[in-house]
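Removed: one protein chain of the complex. Kept in place: all other protein chains.
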Amino acid sequence: MSDLDRVIADLVVANRILAREGVVDAFGHISVRHPERPDRYIMSRSRAPELVTAHDLMVFELDGTPVDPKGRQPYAERPIHSGIYAARPDVQSVVHNHSYDVIPFSVTRAQLRPMIHVAAPMGATIPVWDIRDKFGDGDMLVVTEAQGRDLAQTVGQGSVALMRGHGCVIASQSIKLAVMTAVYTQVNARLQIEAMRLGEPKFLTQGEIDAMTKRQQTPVASDRAWEYWRARARASDL
Amino acid sequence: MSDLDRVIADLVVANRILAREGVVDAFGHISVRHPERPDRYIMSRSRAPELVTAHDLMVFELDGTPVDPKGRQPYAERPIHSGIYAARPDVQSVVHNHSYDVIPFSVTRAQLRPMIHVAAPMGATIPVWDIRDKFGDGDMLVVTEAQGRDLAQTVGQGSVALMRGHGCVIASQSIKLAVMTAVYTQVNARLQIEAMRLGEPKFLTQGEIDAMTKRQQTPVASDRAWEYWRARARASDL
Amino acid sequence: MSDLDRVIADLVVANRILAREGVVDAFGHISVRHPERPDRYIMSRSRAPELVTAHDLMVFELDGTPVDPKGRQPYAERPIHSGIYAARPDVQSVVHNHSYDVIPFSVTRAQLRPMIHVAAPMGATIPVWDIRDKFGDGDMLVVTEAQGRDLAQTVGQGSVALMRGHGCVIASQSIKLAVMTAVYTQVNARLQIEAMRLGEPKFLTQGEIDAMTKRQQTPVASDRAWEYWRARARASDL
Partner (left out) sequence: MSDLDRVIADLVVANRILAREGVVDAFGHISVRHPERPDRYIMSRSRAPELVTAHDLMVFELDGTPVDPKGRQPYAERPIHSGIYAARPDVQSVVHNHSYDVIPFSVTRAQLRPMIHVAAPMGATIPVWDIRDKFGDGDMLVVTEAQGRDLAQTVGQGSVALMRGHGCVIASQSIKLAVMTAVYTQVNARLQIEAMRLGEPKFLTQGEIDAMTKRQQTPVASDRAWEYWRARARASDL
């Protein structure tokens, strides 16, 4: 199996996992940088992640132009992906979602922060990006390159940024890490809301975040989680 | 496939989707205006939406009289639908449900408002209708034409009205928009309750509501969501 | 099908429904008064409701003595049922459960009250029974006739009583009404907790409770809900 074949197989599985874990619904998407052409990325045509197959995958230039569309309709919000791949050569995978539990932190002053060790890869500080600040009243979708660049600037060197009243974006060094970060950011958000009702929660220290982020990327952690989520999504045979 | 056949197929799928997404339980119903006879509408006989098939669909006059009942028992609350179709020629589909997450906003002074962009079609202001105000103590069901007209007046030119201690009603320009509005009104309600615990939420502006409502009705958004919900409801082959 | 056969079939389905709707887990039970012998009742042997079949059903005297045990182990807490059938000739079905959403109201001063119209059959006032008040520290199970009589006295002429740190008991005029009351008491509890966070909820008036309780017992409401819950529990073919 070539690198490209493996990446395509993983991307299909990743779509199913994000759907099964409730991180995406009808909307949301995950992309991966092309393993042989770092100036391109791969992402499904406009389709709910739960239904994505290998035939839905399209290749895009870093400005979002489809390479060989074959009449397929791409996601309108691909500037989210284009913007991050252009700004961050280290990033290999990007997720955009409307993860329900995360959204309350995007519309209030409460700060989402890692509180459980498995959520360490989200990073110490999660900025909130409000499209209205620079682009005024609109439909809130990220559909121009300028919007994508602006969002990427908010992400900076981090892993996660919230989008006000909309969802979040995740930038990671691999597909598996992007999925893990998406899932546990959601879990952390839910538990942080609960914990804040009981009192002021203890968050992870920077040292814990750094050490646990490394740990979560070791095969023993990363592959165990991937095998489990893939089985739950009944995507073992894709 | 004729317009009528398509509408019937969509209405059956819509019933299954509303059930699968938890917007209706044993109770609740969705109707569609007859595509060839705007003075009539189509709705299931009295049956839980999850179980509705094409054979359950009945045609009603705008006063709720069944056209060809064949001994089937209609829903008692069809004046909800009759009232809105009579008052609103633009409305093509009506949903009544007991969406659990929405109900807390019907019994308190807290105002349900769109906070997430996908919920924009619910509109800026969601009135609450209390049947007791005009009709006194009773079983709270909307079973007379006067009650239906009164509820329709509260809906006004809007899309959603809450019914105190009971649920809500949704009036939309298509079946797909009615389903989308029902689903995301519920999601918004749940997230608004969570967000209000964290602080005062930022709601969508009127400009955002208008722009995003348009966006949600484009085929790229509307069909993607429909394909997904239909698959989740295992209604692809109905 | 004889009355007895019908009651047995319904009781098996009722067990499955209560399990599917999350009203019972490994524990909890539902009984029905014997249709030909009002001095007896029918209930499963000691088994999780989700697994109950017709072969598990046993007949009991009103003092809890099994009529023909055939070596089967009965539930330890049958005095809950015995106590109510003895005190209330009008009651035809009794449910005992650990319905999770209801329990917070059993350990605090907050009063569970009907807030949604479908929950009207629970009645205006839901007393809380604490076994420790009369019987002191113990395992909190209702295993003696004296305990069962005391609990029945708390139920009085009502439909629902909470049991502190334990669950609740439901006394109804039919199996279908008992199931409906159990399900919607749970839903009401969950929504009341949510609503209380938004402000002081409007509860149903006594007139609404009376009228809606009648409505919920009409076949059009009762059978629709039963058909739905039975299908959800995949118990259609039992």
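We just call them A, B and C in the order they show up, numbering each chain from 1.
Heads up, the rule we're going with is that contacts are C-beta pairs under 8 Å (C-beta built on N, C-alpha and C of every residue); 3 or more make two chains touch, one makes a residue touch a chain.
If you're wondering where the values come from, they're calculated on a predicted model, not measured in any experiment.
S.K.: Touch partners of the unshown chain, restricted to the chains that are shown, please.
M.R.: The omitted chain makes contact with A, C across the full complex.
S.K.: For subunit C, enumerate the residues touching the unshown chain of the complex.
M.R.: 25-27, 46-48, 50-51, 73, 76, 98, 100-101, 103-105, 107-110, 130, 132, 136-141, 164-166, 193, 196-197
S.K.: Given the full complex, what residues of subunit A touch the hidden partner chain?
M.R.: Output for subunit A: 115-118, 187, 190-191, 194-195, 197-208, 211-212, 214-215, 220-221, 224-225, 227-229, 231-232.
Please note the rule applied: only the chains that are shown with their structure count from here on.
S.K.: Using mean CA coordinates as chain centres, what's the subunit A-subunit C distance in Å?
M.R.: Computed from C-alpha means, the inter-chain centre distance equals 46 Å.
S.K.: On subunit C, where are the residues touching two or more other chains?
M.R.: Residues of subunit C touching two or more partner chains: there are none.
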